[in-house]
Structures are given as structure tokens and as C-alpha cells.
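Before I ask anything, let me first share the structure, which is written out below as C-alpha cells.
All protein chains but one are shown at their positions in the complex.
Letters are used for the chains, namely A, B and C, taken in the order the chains are written, and counting of residues starts over at 1 for each.
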Amino acid sequence: MAEFVSLADAIAASVFDGDAVAMEGFTHLIPFAAGHEVIRQERRDLTLIRMTPDVIYDQLIGAGCASRLIFSWGGNPGVGSLHRFRDAVENGWPSPLLLEEHRHAGMANRYVAGASGVPFAVLRGYRGTGLENLPGLDGQPTVKPITCPFTGETLTAVAALRPDVTIIHAQQADRAGNVQLWGIVGVQKEAVLAASRAVVTVEEIVDRLTPQPGAVVLPAWTVDYIACVPGGSHPSYALGYSQRDNDFYVAWDAISRDRERFGQWLKSDVQGPARPAADAGAVLTGAGNAVGASSRSAGDAWGGTA
Amino acid sequence: MAEFVSLADAIAASVFDGDAVAMEGFTHLIPFAAGHEVIRQERRDLTLIRMTPDVIYDQLIGAGCASRLIFSWGGNPGVGSLHRFRDAVENGWPSPLLLEEHRHAGMANRYVAGASGVPFAVLRGYRGTGLENLPGLDGQPTVKPITCPFTGETLTAVAALRPDVTIIHAQQADRAGNVQLWGIVGVQKEAVLAASRAVVTVEEIVDRLTPQPGAVVLPAWTVDYIACVPGGSHPSYALGYSQRDNDFYVAWDAISRDRERFGQWLKSDVQGPARPAADAGAVLTGAGNAVGASSRSAGDAWGGTA
Amino acid sequence: MTGTPRQVSSLVPDDTQDTAYTSDEMMTVCASRALRDGMTCFVGIGLPSTAANLARATHAPNLVLIYESGTIGAKPAWLPLSIGDGVLAETADAVVSVPEIFNYWLQPGRIDVGFLGAAQLDRFGNINTTVIGPSYDQPKVRLPGAGGAPEIAASCREVIIVIRQSTRSLVERVDFITSVGYGDGAGYRERLGLTGAGPRKVITDLGVMEPDPVSRELTLTGIFPGVAVADVAARTGWDLAVSAHLQVLTPPSDAELAAVRALQARIPEGAGS
Partner (left out) sequence: MTGTPRQVSSLVPDDTQDTAYTSDEMMTVCASRALRDGMTCFVGIGLPSTAANLARATHAPNLVLIYESGTIGAKPAWLPLSIGDGVLAETADAVVSVPEIFNYWLQPGRIDVGFLGAAQLDRFGNINTTVIGPSYDQPKVRLPGAGGAPEIAASCREVIIVIRQSTRSLVERVDFITSVGYGDGAGYRERLGLTGAGPRKVITDLGVMEPDPVSRELTLTGIFPGVAVADVAARTGWDLAVSAHLQVLTPPSDAELAAVRALQARIPEGAGS
């Protein structure tokens, strides 16, 4: 049953060294503030799981939190490479990163299998591609051919994903702990239902959820911890509350390209005394354009190049 | 791409003797008016597919339209038996009815497989039950054990469903032919996407769809024919437009128990000159309580016993 | 499960006519007591739905009701006739598709308790709702079939079954296994890999049976006031084992009776008949 706590307490209670951690959000509603808290609490040896390990996992990988990554697309959307991810894979810096690489359809179905309590999912795909034969993290395959028992056709089985903990960001929780997210809802429901523990940061806590078109509702009894972190998905966005800070994504290219500059950013903007205040500062700006504006000025501070 | 036609034209263009026809709607939004049109057009030798072949299929079976039934629960919800269904199974009247019997989870997943373009779905279930070993309509199994290629665990595979035509009722279509339904959305999306052809009857046609919480939207290019049939789900209901006519469901028990009384009902209320007018008459009563009221007086006409 | 309640006069002392109760009321109250507050409960229509809503109206206000129509956390103000009445969707925390309710919610074993009726039930808690008679192809009585029951029986953490006691309904071996209880006894569920624990209680109009912890055979553990063990045995189709710790169950309290009657008297909003 959902418990309302601070972000720091939520992470301290649910993310442990060596855990398999999924932070989901498909471009929209990415739980950046929670990711920063994981960096601040210096978790190590994590298996990071995410369909699109974009800027959020570039930060966690660069900060040395991860030793393994399960993913299907590792780029800075619309911008280019993830330099910290590449540095880890190409040069082993700050430490080697073992990969379990899939594709979106495979990752999505692996979460579906996890959420459904079955050990695998069936799809078309993988056949004829290099991804068909890559080993999983433990050296065992997570992709295998499977024969339809009715038609004899060969399809593909992918192994279920069951994170130790899934962390997402949502627009709202009500006081009973029911969570509502809407807009692009991605794979968050499946990631939460597949996990042993679930943490949700929200833009706001409301007396009663007003049903929204296209919304996913996670009942309180499917969530463990809820922390109210307005702006907690910046530079991603929360539909109805903020806009995607595209400037920051563009600026990240230069920040992350250089190890030293990345280190400075980490110190000043995540670990340093300034950043927790800034993350908390977002609490004050609340909803709508206010967050958009603060996002954009933050983007400018990174020396936005767009 | 969706074409707006009359109900009679929609059925004439899409349902043919010998077809596999799915009419879906889980208690809510059951396409009764379309079912009556199939009876009026005297389609024969249909394979009827439906998770809950309740009163609507009792009517089609009693009218002699069906020779085969694929289903998972054949009762009058909250009332009792389906007497026409039982008469067909127990006594072969008006003609024998071959069964392909599943359970809800299996039927739902068979539609999911059909909608997903794969020949089977995997679930837990069937093991240890009599349903595990029942043959399909062609004598071949539609349920088989399947081994997880990763864990070695035995699960169950069910064969995909791919109806020739799926018929559903929805609240709204816009003028471009996009369809929106909400409330209990059941398995309609899957049934439409699994089928070769799709027919939708709607409560009303609107200029523009207003997104509704919990709605399923079927883009115009997934639908073949749309007919505006207000009240077209009576005695089932359309959330926001009408209420379930529980009296009719109770009254159906007496109407359907006796072959002769059923035949009279068929003549007077479906095939006769009165009934098409009454079905069309529903067009005039439009939305909200008006339909509820007409439903209820209709229920009284059946000699409601509730 | 919607038959007219029978007055069980033998259960009622003559001088307490105002607290007289029917066997259906006793069953309903007894079933509602088996639900604890905060549980998630997968509900079938009829008596299970009445009992679950009674629990929510009395001792378990935070009981989470889930119906196979995809309504999660429904809070109906009156008793629905079907599992898909509008009031369930309108009051639910979330409404999901039918594939989703089975795949994401029921199958993984995240529901605490499943609540089922049965046409036939056997000594090991197996349920038949498919056909009566020795042959599936030529049944004596064609029943509705499985619906969502097999998955509820397989996957809920535990199962409660309500059924009226008679030698026709409680049989040595069901004619057809629609939903698995304990199969042929100890170890059966484990061999099949069923994730739920199976039937915890069978509540009839005469008492309560629970599976023997070792053999899994249904054993009489509770009896309603005024009912004799011999009566129960006579209306059971197998040689009924009786627990050494057989208890006489507490009759419905005035508050419970008032609540169940209020619930059943409540008319759907907007209904005129």
C-alpha cells in the first residue's frame, strides 16, 4: 500500500546496491529527480533497465552507479549520442558496462511478460538480425526461437523482465495513494506491475483524481512509495504541467562529451549543495508554465546551443 | 476506411453464410440491433464467436443462424440459463450446435493473439481442468502445453482467433469515421483488430470526438462500416446514453424457455414489420433517459417478471 | 445464486422473529466475515458480490472489489445484477480491458482472495460449472461454462466458495473439472504449478468446510446454530469428515442483518421498475 515519503526516503527504502532498477517513461514523464537522488545516495553495481537509456541513464552511468544495462535504444533523442554511455562501452570509463541489448518490441514484451506473471513473451522479430544471438547479462540467451504448437511456424520468445524496483514519474496521486498519469503512457504500467517494489514521484497530490482521457491509473496497493516532486521529470516533461526542455537535451551533448565537464555538472547540479535545493526549488514553482519557464532558464544555464 | 451506411447495408456487405462472426461487448455495449439484422437477413451456418454468448447469441442460435459456437461463458448474466443455447446443445434444436469451449482468459488471449498477428498466445491456466483436452471445431486442439525455453516451465498455448467479421456497438463516431467507446471496454479493440472486416453501430455521429476517460479509440482506417443505431445495444447499455435493461434480461428467461413463445417473440419483435420500425424508432429517442425509458417499456411488453 | 431466499425456520428461535434470518442471509454474512479489510477481492456475481459488498459496508470499508469486466476498486452503491453494470465502471478506481484484467491483474497472483459460486463441488474443492452428466458431448444439463472462474481458482492467493448444500451439488467427484481446487489431493496444485493456495473456505447454507491441512479433503469445521452434523452429512455426496475442533458459528448480528437487507433493498439510481 502506497506510503507518502520524501524522495530521499523513498530511494533509501527501495534502491539497494546490486539491484535491478527500471526507471521508465518514454520521452515523457522520465523520473530524472529520482535518478539524481540515486546518484546522491551513491548506489553502486546497479543493473539499469530502460527501453531508452537516454540522458537520465547517461547521468547514472557517468556517475558510476551502474555495472550492467538492459536496453533497446541508447541515444539522446533528436540530438545524437549518449557520450557517457559510449565512454563506458567503448573505454570502460568510469567502469565497464555489461550490456543486455534488445529492441523496443522485445523490451516492451519482456515487461508485459513480467507484469503478466509468465516467464516469457512471444513475438515476431529478431530473426535475421544480430540481436538474435546476443547473450544476456549472465551469458545465457534472453531471446530464443519458439515453435507455434498449432501452425509449426517459428516465432521468437523473449525472457520476462522482473526488476527489483521500478521508478516512474506521474502527474498526480490522490491522498489514498492512487496514481494517475496520462499523455504518452509508454510502458510504465507494465514496468510497475513487473517489479517487486515501485516508487512514484508525482507533480502534485490531489484530494481526488479527476479521470483524464488516455490515463493509466495505478491503484494505491500496486505502489510502495510516493514522493511529491513537482518538476521531477525535468528536462523531460509532464503533460499538463510542463513542456519538454529541448534546449537541455541539446545542451547535454556538450556537457556530457567531456569527462571533466560532466564531473563539474555532477558536482554543481546533482551532488552539490546547490542542486538538491534546485530540485526542491521545483517544488515551489508547481504546475503549468512556471515549471516550463524554470526548465528553460535551467537549460540556458547549461549554455543551451539550440 | 470507414464507410457510413445503413445497418441493413452494413450487414449485407459484411456477413455471409458460413462466416466466423464475433459480436463483442462485455455486458456493456452488446450489438443487439446488429444481431437482429443478421437474423432478419437469414444468415445461416455461422460460426459465432463471443466470450459471453448471452441473450444476443441465444437469439441468433434460436433463430437458426449458427452451426458452431466459440465461447467461454454461456449464461444469462445474473439470471440463469440460456434456454435456446441449451436446447441446441442438449436437443439439437433448431439444429445441432458444435462447441469450441474455452474460458475467459483463453478467449481474451486468443483475440489478443489475433490482433497481434501471431498464431498463439501463452498463459497460465487450463492445466488440470477438463477444458485442457476439448477439441476445437475442426477436431484439432486449440489448447496445448508449451514449454518456456528459458525456465523449462510448462505453460499453456491457445490458438489465435481471427474472425471473418467483428461487429461491435460504440457510443460515438466522428464524421471522419473514428470510433470512440468508453466505460467497460471489454475485448472489443482486440476483436476488431483480429478480424478481416469490422462493423460498428454507434449511438451518435458527432462532428468531433471529445476524448473521454478510459476510452478506446478505433481510427477510421481500422473499421469498414459504421451505422448509426441509437439504442442499438438494448437491452445491454451504452454508458452515458442508456442503462442496462435488467428487466428484459429477467423477462428473457420466460420468453426463451419455450420454443413457441420464442418463435412468437422472433416474429413480432425481430422479423415482423413492427420490429424494424421499433429498432429504427430507437433512432428517434436518441440519448440518455429517453432510451432508458423506451427500453423499460419494451421490457414491460415482454411481460417483465422482475 | 439469485434464487429466492428460503426462510430457514428451524434456525430461528420462536421468540426472536425480528432477528429471523434466511439461510442466504446467514451464508452471505458468513462469507463477508471471511474478508479482511484492505484485501483485494475478485468477485463473482450473485451471493459472492453481495457478501463482498456487505463486508465493504461493515467491517472492511477498504476492501478492493475487482470484477472480471475490468473494474478495479468498484464501489457500487447498490448491488449490480451483472458483472458489467454501469455502476461498477462509474465508481471504479480504474477500468481496464478484459485481456488486461486477466493477464496483468489476476494471472500474476496479485489478488488476495477470489470468491466463487459452483453448480457442483467435490470432496477436493474442484468446481464444475460446465456440464452435468457423464458425457461432455451429450450432457444431461448444459451449464454456462467456465467464464473467469478457472483463473480465479488458479491464481488468487486464496479462494472462497459459496454453494448450497445438497447431495446433488456436493459430490464425490465432479462430472467435469471446470476450475481446479485440490485436484486429487495433496500436492496436486503444486505439481501443476498453480500459484494460488486454493480453496480456503467453502460456505454453504448449513456450515463451513475447510481443506484438511494434509490431505486437502474438505472437512466440516463450522456449523450454523441449530444445524446437526448429521444433517450436513446427509446432504453431502461423500463421507464427510468432521473437524475435531468443530465450531458453532455466530449467527448474524442485528447490525449485519440490517446491513445486508439495506444493501438488497437499495434500488439502482435511475431505475424505475
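Just so it is clear, contacts are C-beta pairs under 8 Å (C-beta built on N, C-alpha and C of every residue); 3 or more make two chains touch, one makes a residue touch a chain.
Because the structure is predicted, anything quoted here is derived from the model rather than measured.
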If I'm reading the header right, one chain is hidden. Which shown chains does it touch across the whole complex? A, B
For the chain left out of this view, which of A:His36, A:Arg68, A:Arg162 or A:Lys189 touches it? A:Lys189
Full-complex touch with the removed chain, picking from A:Gly125, A:Pro163, A:Gly177 or A:Gly231, is A:Gly125
Tell me which residue among A:Gly75, A:Pro211 or A:Gly263 touches the hidden chain in the full complex. A:Gly75
Selected residue (touches chain absent from view) among A:Ile11, A:Ala34, A:Ile56 or A:Val112: A:Val112
Chain B, residues in touch with the chain not shown (by the definition above): 1, 112, 115-118, 178, 189-190, 193, 217-219, 221-222
Residue list for chain A contacting the dropped chain reads 26-28, 51-52, 71-75, 77-82, 85-86, 89-90, 101-105, 108-109, 111-112, 123-131, 134, 153-154, 183-187, 189-190, 214, 216, 237, 239, 243-244, 246-247, 249, 289, 292-293, 296, 299-300, 304, 306
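One rule holds for everything that comes next: only the chains that are shown with their structure count from here on.
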When B-C and A-C are ranked by contacting C-beta pairs, first place goes to B-C
By mean C-alpha coordinates, which chain is most distant from chain B? A
On a C-alpha centroid basis, what's the spacing between chain A and chain B, in Å? 41
Separation of the C-alpha centres, chain B versus chain C, in whole Å, is 28
Just give me the whole-number Å value for how far the CA centre of chain A lies from that of chain C. 42
Residues touching two or more other chains, restricted to chain C: which are they? 103, 107, 155, 195
For chain B, which residues are shared contacts with two or more other chains? 123-124, 153, 214
